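Down below is the structure, laid out as structure tokens.
One chain of protein is taken out of this complex; the other chains stay put.
Which chain is which? They are A, B and C, in the order written, and residues in each are numbered from 1.
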Amino acid sequence: MQLGMVGLGRMGANIVRRLMRDGHECVVYDVSPESVAALEKEGATGARTLEEFRDKLTTPRAAWVMIPAGITGQTVQQLSELFDEGDIIIDGGNSNYRDDVRRAAKLREKGIHYVDIGTSGGVFGLERGYCLMVGGDDEAIEQIEPVLKTIAPGVGDIPRTPGRSGDLAPEEQGYLHCGPSGAGHFVKMVHNGIEYGIMAAFAEGLNVLDNADAGVREASHSAEVAPLEEPEYYQFDVDTAKVAELWRRGSVIASWLLDLTAAALQANPTLQGLAGRVSDSGEGRWTVKAAIDIGVPVPVLSASLFERFASRGEDHFANQVLSAMRQQFGGHNELPSGDSLEAGTAKADHGGSGGDQQA
Amino acid sequence: MQLGMVGLGRMGANIVRRLMRDGHECVVYDVSPESVAALEKEGATGARTLEEFRDKLTTPRAAWVMIPAGITGQTVQQLSELFDEGDIIIDGGNSNYRDDVRRAAKLREKGIHYVDIGTSGGVFGLERGYCLMVGGDDEAIEQIEPVLKTIAPGVGDIPRTPGRSGDLAPEEQGYLHCGPSGAGHFVKMVHNGIEYGIMAAFAEGLNVLDNADAGVREASHSAEVAPLEEPEYYQFDVDTAKVAELWRRGSVIASWLLDLTAAALQANPTLQGLAGRVSDSGEGRWTVKAAIDIGVPVPVLSASLFERFASRGEDHFANQVLSAMRQQFGGHNELPSGDSLEAGTAKADHGGSGGDQQA
Amino acid sequence: MQLGMVGLGRMGANIVRRLMRDGHECVVYDVSPESVAALEKEGATGARTLEEFRDKLTTPRAAWVMIPAGITGQTVQQLSELFDEGDIIIDGGNSNYRDDVRRAAKLREKGIHYVDIGTSGGVFGLERGYCLMVGGDDEAIEQIEPVLKTIAPGVGDIPRTPGRSGDLAPEEQGYLHCGPSGAGHFVKMVHNGIEYGIMAAFAEGLNVLDNADAGVREASHSAEVAPLEEPEYYQFDVDTAKVAELWRRGSVIASWLLDLTAAALQANPTLQGLAGRVSDSGEGRWTVKAAIDIGVPVPVLSASLFERFASRGEDHFANQVLSAMRQQFGGHNELPSGDSLEAGTAKADHGGSGGDQQA
Partner (left out) sequence: MQLGMVGLGRMGANIVRRLMRDGHECVVYDVSPESVAALEKEGATGARTLEEFRDKLTTPRAAWVMIPAGITGQTVQQLSELFDEGDIIIDGGNSNYRDDVRRAAKLREKGIHYVDIGTSGGVFGLERGYCLMVGGDDEAIEQIEPVLKTIAPGVGDIPRTPGRSGDLAPEEQGYLHCGPSGAGHFVKMVHNGIEYGIMAAFAEGLNVLDNADAGVREASHSAEVAPLEEPEYYQFDVDTAKVAELWRRGSVIASWLLDLTAAALQANPTLQGLAGRVSDSGEGRWTVKAAIDIGVPVPVLSASLFERFASRGEDHFANQVLSAMRQQFGGHNELPSGDSLEAGTAKADHGGSGGDQQA
């Protein structure tokens, strides 16, 4: 079938390529004429303006918008003014599902279908295909199903889930109509929330392994922390790169995120040069806020989000408050390189002058 | 090579089968004569007593103990009394790595090698192979490498990590010498800690999806909780079984634990009949305790552990304390079916008589 | 000065009483004529309608609305239609500060001042006074300062903070102009978020004390959990009521919430009859959502919120998912009274048949 694509960044362009490979026809538009020209060379029909884009699409039109979430609303608005009743506008970007709910209601008044699609797959999607979480009305989604089937990974070599039989369901081919408008991005949002949790689980566990030699390093420790009580149990110099590789085979935690971790540690075993200031993109935040709205406890997902905040120093004032309180109640002066011990247990003097600073 | 196996439960027996398939010779012992007899029929050499077991092994002996952690110490002790200098005792069970450190030191005095192996693979290990995390001295592990190679999954069809080349490293074949005695179970412990975190991430995310229709159910809500502020955004009736299946293909969170989740939800989409009282086996606890010892923050791993405790009602007294405090400061009586609202926002009376109960 | 009060629930009525005691004049309105009549007997000027209420107030009018948050907006709207330029409408209830920001902007167009006041003090406020967190423009707050001074607790017998000298600042008397409209309820929101965290800290700690006899109860434990490793260290039968009382004197954690805890445990030492289903009123949720918006990590505040959700069973589906996953990977059947042990460590059979179920 024919699909229009607005936005020819890496993902938009790769989706177009994947579609054309499978025999679909693509009309493409981007604010960058070079991006349009590049895909024209690969066989796409280029458009220099949104009006031209509209005109080159056959009705009922189907246009996929693949641009930054911050400007998606505006482009959807422009398209809706150019499009006609029965046309379909697809938001395949990272929109907040709440925007979908509002936009769909507005477009419905004009008779235009709005379909929201959460996509996962990253830089590997061109070859692997993209996992598609779709929201919208039945009529529109039925109509665009041929392109969804192509963009999705298909069944691949993944073993069928026990208990499933007969024809392959859409979800077994990598796309799913999850519900009305917003449902696609809602499911994608939760997907990313889970992703944060899994990433954090690996990161925390590897951090424990990386410090399994604490008993060896003990001597050089400052008085900042309680002394390690049983150094004899922390004498392991674990090679985390090898362990990550190991777990890829046969272990319960084998996963694509582990594959990536193994690749990252193989390339840079000590992770030298990484500052460890971790960004977050919105979906993790929205997941926790949605969970709070509906009263669902998500301690793991929120902890993984807050770790990212803290990695960027956003915990600084809180930590200063803690230091300040400790100075007050125990006379603990914060040292440049740390802090004196609350319990005074590190003091070496024998037989007296201590036991201070109890709180 | 020849390997002795003490303990013919499902895992011990399957490891023996996997070894014999690959041409290794196995001497087997279990307190249950039936278990021994069953494996004799499959080609193993049976032993009725530990003495007989010792005698049937050629020196230097290598014996794998695969029994519950609670009784492993005792059996290792018995074997060490029967075995000679240069022999190898392998603990392939779920021991705490601290026990390994102690046992290895003790056996070293007698010249007996102690090897601790953490194994992952569950019920699928016979076919898939077991991921092996190994601790001990070089000499012993070199000697048993042939059986490790067989028990491990091997390279399988898992794509090679970018940047790796040349001969396959042991970790690419599914086994790894992680360090001195204890290192194997230490790495396995952290592996399970991570597993808890990943499982919790999926469980929490799916719980959010399962409650994405909170805006529809709103009407029937009791006054127990703050009313849903924007019900229009929670109108999704998500099929979590289909979503789990979907994510298996092309998504960033594809993983073996997701495969299992999809299988579980396929078999029982509403999870009817499950009480949701979740056990924990020790490794999750040990991981968090080890992290605390060495001062490594593990908020996600600990949250996943505490969720399990709470699922069994271990938060009960704490929750009662909270209810009791609320009764004190606001006169909030806990109702049989819940609690009155702190903010009184659910009260329907118009224009007055409210705003009470501020805290 | 004169103040109008809309809403004569416990808090509204008590504020009126506190004001009249101190010589202020009060005009009161409530949908319940009985509530109005009752306060008239105590000296207030009653009004039967909002129009009458408006007429009995001298300009520039100052009216305090003390009703459930859910209907405050509507009443503020009604008053704004009756009031004139220069008048002041105060929301002393539990509104979300976002509503204040919106309402203030709207009323500003009409020249009406909007003041939001977060109040803390609960049922003890009549005697103790109410801690007042105030948002709005300088002009309005200056005008109502006489009533704020009366409603607030005053300096009381609380020792002056070291470093403060000279005239008492408003915050030392228990009221504070925190910023523009919304700032009052924002600060109150965070106050309640902190309150949740403190309550949870006490509840969790007391739960640990309540289970400090786990080593004694061990025998009767089911196989559901990992067996207690060192029962000799958990032999304490701690009287939590006495401990809570003890900590009130001289300890670092002495606090009003501890006073309430001690009172609750004194009245009902085993907390018998409390279901432990803990409500939450909105502010805790809003605090965490605000923190997420601005990227501030609040792991403790969110954990305390999620504990409340879980106390009401909102973690149920997540726990079922965990049980279902465990059944898949280890063949762990969930028993009616719990679960079999993952590690099989509780199995009593000696010497074999175990070590199963590794994950």
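Throughout what follows, a residue touches a chain if its C-beta (ideal position, glycine included) is under 8 Å from a C-beta of that chain, and two chains touch if they have at least 3 such contacts.
Just so it is clear, the structure is predicted and the values come from calculations on it, not from any experiment.
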Remark   = Per the whole complex, from C:Q78, C:S120 or C:Q143 the residue touching the absent chain is C:S120
Request  = Can you work out which residue in C:T45, C:T75, C:T287 or C:N319 touches the chain that's missing from view?
outcome  = C:T287
Key: chain A residues touching the omitted chain (full complex)   = 6-12, 29-32, 35, 65-72, 74-75, 92-94, 118-124, 130, 192, 195, 199-200, 202-204, 206-207, 210-211, 224-227, 257, 260-261, 263-265, 268, 271, 274-283, 285, 299, 303, 307-308, 310-312, 314-332, 334, 336, 338-347, 349-359
Remark   = Hidden partner sits against chain B at residues 252, 285, 288-289, 292-293, 295-299, 302-303, 305-307, 309-310, 312, 314-315, 318, 329, 359
Key: Residues of chain C in contact with the chain not shown   = 97-98, 101, 120-122, 125, 128-131, 133, 152-159, 161-164, 169, 171-176, 178-180, 182-183, 186-187, 190-191, 193-198, 200-202, 204-205, 207-209, 211-212, 214, 225-226, 228-230, 232-239, 242-243, 245-259, 262-263, 266-267, 287, 290-291, 293-301, 303-304, 306-307
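Going forward, only the chains that are shown with their structure count from here on.
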Chain whose Cα mean lies nearest the overall Cα mean = A
Request  = Please flag the chain sitting at the greatest distance from chain B, going by CA centroids.
outcome  = C
Request  = Could you tell me the distance, in whole angstrom, between the mean C-alpha positions of chain A and chain C?
outcome  = 34
Message = Between chain A and chain B, what distance separates the C-alpha centroids? Give it in angstrom.
response = 25
Key: Shared-contact residues (touching 2 or more other chains) in chain B   = 120-122, 195, 200, 202, 204, 207, 211, 225-226, 257, 263, 299, 303, 307
